[in-house]
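Got a structure here, written out as structure tokens. Questions coming.
A single protein chain has been omitted; all remaining protein chains appear in their positions.
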Amino acid sequence: MALKTETFLVNAGPQHPSTHGVFRMRFILDGEVIQDVEPVFGYLHRGIEKLAEGLTYSQDMVFTDRLDYLASMTNNQAYAVAVEKLAGIQVPERAEYLRVIMAELMRISSHLMGVGFLTNDIGAFLTPLLYMYREREKILDLFDMVCGQRLTYNYMRIGGVSQDIPEEFLPALKKFIDTLPRFIQEYEQLLATNEILLVRTKNVGILTKEAAINYSTAGPVLRASGVKWDIRKAEPYSVYSRFNFEIPTGSKGDVYDRYRIKIEEMKQSIGIIKQAMEQLPQGEIQAKIPKVLRPPKGEAYGRIEGPKGELGFYLVSDGATNPYRLHIRPPSLLNLTPLRELVIGVKIADAMAIFGSIDICMGEVDR
Amino acid sequence: MTVELQAAEIAAKLEAALPGCTIESSGNTIVIKDEFVLKAATFLKNTAGLDFNYLNFLTATDYQTYFEVIYDLVSLEHNHKLVLKVKLNNREKPELASVTGVWKGADFQEREIFDLFGINFTGHPNLKRIFLWEGFQGYPLRKDFKQ
Amino acid sequence: MPTVTHNILPTVLNTGILAPDWPAGFWSHMIIFVVILFLFVIFMAMGFIYFERRVISRFQIRIGPNRVGPFGLFQPVADVIKILIKEDIVPLNADKLIHLLAPVAAIVPAIMVFAVIPFQNGAALANLNIGILYIVAISSVSVVGMVMAGWGSNNKYALVSAMRVIAQVVSYEIPLALAIIGVILFAGTLSMNGIVLAQKIPYILLQPLGFLIYFLGSMAEINRTPFDLLEAEGEIVAGYNIEYSGFKFALFYLTEYTEAIAVSTIITTLYLSGWRGPFDSLPVLPVIWFLIKVFAVFALIIWVRATLPRLRIDQVMGFAWKCLLPLALINLLITGAQVVFWPNVSQWVFVGVNIVLAGLLIILFSRFFRTTGDKIEA
Partner (left out) sequence: MKLKNYGEGIAKGMAVTMKNAIRTPITTQYPEKKLHISRRTRGNQLVWDKDKCIACSMCARACPVQCITMATSRDENKKLKVDKMDYDAGVCIFCGLCVEACPQKCLYMDTDYEKAVYSRKKLNFTKEDILMTEKSKPSGYYSPENEAKLPKQTLLVDGKLWDK
């Protein structure tokens, strides 16, 4: 005899410990199993695209910090790349190298946070997260030294960077880069073979290669599904063509792969920073650009490989001092698109693991 | 390095498959008529040699007299890209066929355009406001939006 | 029975007004011990809260609470005061009676467990000759309180949590009880004090597999990581006590730690030879040995909590039924055979044999422990 059961609706969020900000998922549950989910967002919508239309090109840089606030440096870089493409500005070598160093440090920091919060969602009581915070703290120290802020750096400028690095920066960076592999090794010991982590992440939330492409996912999510796609290789911007690095890819596209990709990318980033430190030239850090920038009429799409995926800025100029239209290609939002398909049919606990592995930042989703 | 495809060649291919669909083509950009958008999308995705399997982003711009919807297409296999544009002249009731059936990644982006520009995507499975709340008056990214 | 308390205040209550046919010794003994037990539980709970916060922060390279009083020792007191002056909220449409009774139903059985714990030789509220049976019977009754809380709060998270906890605790009772039987077979008695007295060798050495099963099972029973599904913060926010505040929440909080103390004391008694230790014939030393062992067991629980992620509900259930239960049965079989067929062999031989067997069995069973996580058919 079939028992008569009823599904029920559970709201996870906007205030929920593992929704990484103000994200909300309306679950339809059948016991523990998720029947349907509707992601709801917009709680952090600040209308940055609209705000940008009212401000000059250089002022918009400030607001890019507030997109993905865990990776402000790369947001700065993406915006700078887009404006430079629009206005045809050549960036000095030293500035490019500094940008690369900052962006890779940012990638490490963002991935640390991503892995840390994933473990937190799986239920490790803050410990791996706090270990990773320690390393992130060192990176933030370095950023603080260079630009005077720990979260909203506003470091890069159109045509360069705002300030040159102080003399104590490179020794400190070297020390950090030398010690980081040891700590990553420690995380590997703590997590990589942990049986509980394995049963919680392997074969959970499998995103096939075709689906990952069709859903326009980017970054670690796409690569975990086995697609070798990285803007740093596919369309090298800045000076990335001069560095030697690999693109790690996953095989299955499950939560475990997404976690592995992040660890592997951190290792690659360390290599890039080492090379950049060796090659770092002396010279100018800022191209000569007019105080009030008026790019020619036209449009441009500048993109970089942010920590969470392809981050692009689509700019339309009508020749004035303000952008006519600024659109952000937010990797976090697009990586969320397959969430519904991944989550239907799994248990609540897995849903949180899947959500955590996608690694979003609400500032970028809602903009 | 991503190859920016010559739009003129692809426009010719498109024209052969769907006569009368293109309006103009320059650089890497093809502008097509709005009623052809779904067919053109399917064609670009499924034609061998083009294989635009990845919708990089989808957005719109308000040019005061008309809306322009921009599809940035990339092929991950061949590493080439193309920009597809559609002009919508009907400002009162802009409508366009949804491409969610072709690229599922268009889902949230079409909702975003609907939310902020008021362009109605027919055939979208769940066309609701995405960032702003239900009942919000007006479409903020339109140039004539007043608070 | 040479209890210390038997001789303190021997005739104070011997006035004949209480219960004429019961000896005065019973009443004095009971009242003194009830007071001592309550104080013990409350102070130990505070001590455990402080201890856990400090230790776990060391695992997380933090310092932990250190502001209130010397070394932050009064932090639990401050917490208690804060929690007690909070507004008491009953959710709309909640089942008020059940909502109100749930914390009481949870804490009473948790405290009742301590009745049979011997703090030193024979110093227990009731030195029952079926002590361990009493513990097995009473320790899972707290779950009723949690289920009442889950049901009575009119909250879906709480309900999910209640369903999880009932499934989990009922499943883990079985391997738990089977593991205890191994101890009973060696000790030859059901009395807690008798078990301690029988431990020439701590039973953790004699029953390594049983200890492991009991440890994991009791972690599930008291809902600690990696089995803390009922308060899985990332999934169902706080679980059954999500709608509780003020004094009622304090009771739940106390329940949680009381259960932790209970489990630590039971493990100490069953496997770590309880109050025994060097010089345990001196007056206070057995109690100190006992407390040291209790804190050591709790430190191990904290260590596990600081390290491990949480299992999923189906994995938790699978672990109980597919892994712990057969292991417990095999353990029982081995123990029974050893007790019945070789009663005169030195127990040190069994120590070696059992440790080797435990290792072999764990490795054997790890072959069946698959990393599965496929979608579940609804």
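Per-chain numbering from 1; labels A, B and C assigned in written order.
Note that in this section a contact is a pair of C-beta atoms (placed from the backbone, for glycine too) under 8 Å apart; a residue touches a chain by one contact, two chains touch by 3 or more.
Everything quoted here is computed from the prediction, not taken from an experiment.
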| item | value |
| --- | --- |
| In the full complex, displayed partners of the excluded chain | A, C |
| Residue among C:L128, C:I201, C:L285 or C:V304 that touches the chain left out of view | C:V304 |
| Hidden partner chain, touching residue among A:V10, A:C147 or A:A212 | A:C147 |
| In subunit C, positions touching the absent partner | 55, 57-63, 66, 303-304, 306-308, 362-363, 366-367, 369, 371 |
| Where the missing chain touches subunit A, by residue | 55, 58-60, 62-63, 65, 127, 131, 134, 137-138, 141-142, 144-149, 152, 154, 162-163, 166, 168, 172, 175-176, 179, 186, 189-198 |
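Quick note on the criterion: only the chains that are shown with their structure count from here on.
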| item | value |
| --- | --- |
| Centre-to-centre distance between subunit C and subunit A (centres being mean Cα positions), rounded to whole Å | 44 |
| For subunit C, residues contacting two or more additional chains | none |
| Junction residues of subunit A, two or more chains touched | none |
| Complex contacts: residues of subunit C adjacent to subunit A | 56, 59-62, 156-157, 160, 163-164, 225-226, 228-229, 232-237, 305-315, 369, 371-378 |
| Subunit A to subunit C touching residues, read off their complex | 8-10, 16-18, 29-33, 35, 119-127, 130-131, 134, 190, 194-204, 254, 345-350, 352, 356 |
| Contacting residues of subunit B [partner subunit A, same complex] | 1-2, 53-57, 59, 61-62, 70, 72, 76, 79, 83, 103-109, 112, 116, 129-133, 140-141, 145 |
